[in-house]
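Let me begin by presenting the structure, written as structure tokens, before commenting on it.
All protein chains of the complex are present and in place, except for one that has been dropped.
Up next is subunit A:
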Amino acid sequence: MNAGGRDNLSGEGARALALYGARLRWRALLVAGLGALAFAGLLVDMMTGPAGLTATQIWTALTLGDAERAVQVIVWQVRLPVALMAVCVGAALSLAGAEMQTILDNPLASPFTLGVSAAASFGAALAIILGLGLSFAPAGVAVSVNAFLFAFGSVLLLQALARRAGGGQEVLVLCGIALVFTFNALLALVQFLGTADALQQFVFWSMGSLGRADLRAVAAMSAALAVTLPFSLAASWRMTALRLGSERAASFGVNVGRLRFLSLLRASLLASTAVAFVGVIGFVGLVGPHIARMLIGEDHRFFLPASALTGAVVMSFASIASKMAAPGVVLPVGLVTSLIGLPVFLALILRRRNP
């Protein structure tokens, strides 16, 4: 090594660095492109729906111009919250999935593999079927509050269990599977006790729907994103290093245990907020990061934002599809993402077995 800290490169080395710089700029461009696509999805989502509004009508209503009262109501209370919620929820679930796939070193990890959704469903079932909840939570949001508390609590429990068992990503995954079964059994018990009416209500909740979204929910969801995203980005080099192996990352000076703990905390905050407001929406957290990885690679400075934006795009277009699939009916968006996600999931497994 040369003493002054200067790095003398050969001509070829300098050329390789220039090429690498160009690749970084290309990735930044791709991220920007995904952002533009998500924005386009948002606009199309707002223009899609049974009321058949034109773009001009929507624009007038949005800019608080001189629009009919009915149009104002549709745009501000239905179209805008649903479209914004699709983008936020997609970004949150996909970002959570990206972080979990990295820290668990498992391409099939998603916010729901570790029991987050099972716990949230159990919490929601308590509120919907048995009417159990926090007394100070207003009636309208009791279900969301319950779902959030159970989802977040399940991740804390998971961390505590895994820590007791000696840590490591395998222990974490196994404990997560145990939690899935536990909460599903408890859920079945609650359903067994419920009335037919309450059960129907719960089934509808569990399908995952953007229809319940209002601007307050959008604000809460985007707040969760705003709180976690800066920390995710700040950890991006450490997460990239973790992809080389946890022992190797530790030898670079990364505190792997702390990185895992904080990352899982961020992922669970995002996933449980999303589940609380829109119910169980499968596969976005799995598929978003995979598309981002194929497009951009695993330099987490680009991979994390790209995952969030890919999730936003997927969710936005799923929302559009859920309105267009059958005339006059809005399908639960969770069904749409699962139907899109299933073939992707199978393809991933098959590719993993035949590299």
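Just so it is clear, contacts are C-beta pairs under 8 Å (C-beta built on N, C-alpha and C of every residue); 3 or more make two chains touch, one makes a residue touch a chain; residues count from 1.
We adopt the following convention: contacts and distances are computed from a predicted model.
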Record-based protein name (UniProt) of the chain missing from this complex, from "ABC transporter ATP-binding protein", "SUF system NifU family Fe-S cluster assembly protein", "Methylcobamide--CoM methyltransferase" or "Heterotetrameric sarcosine oxidase alpha subunit": "ABC transporter ATP-binding protein"
Candidates A:G35, A:G194, A:G211 or A:G297 - the one touching the absent chain: A:G297
Residue touching the undisplayed chain, where the options are A:V254, A:V275, A:A312 or A:V333: A:V254
Touching residues on subunit A - with respect to the absent chain: 1-3, 5, 7-10, 12-13, 16-17, 19-21, 23, 105, 237-238, 240-241, 243-245, 247-255, 293, 297-299
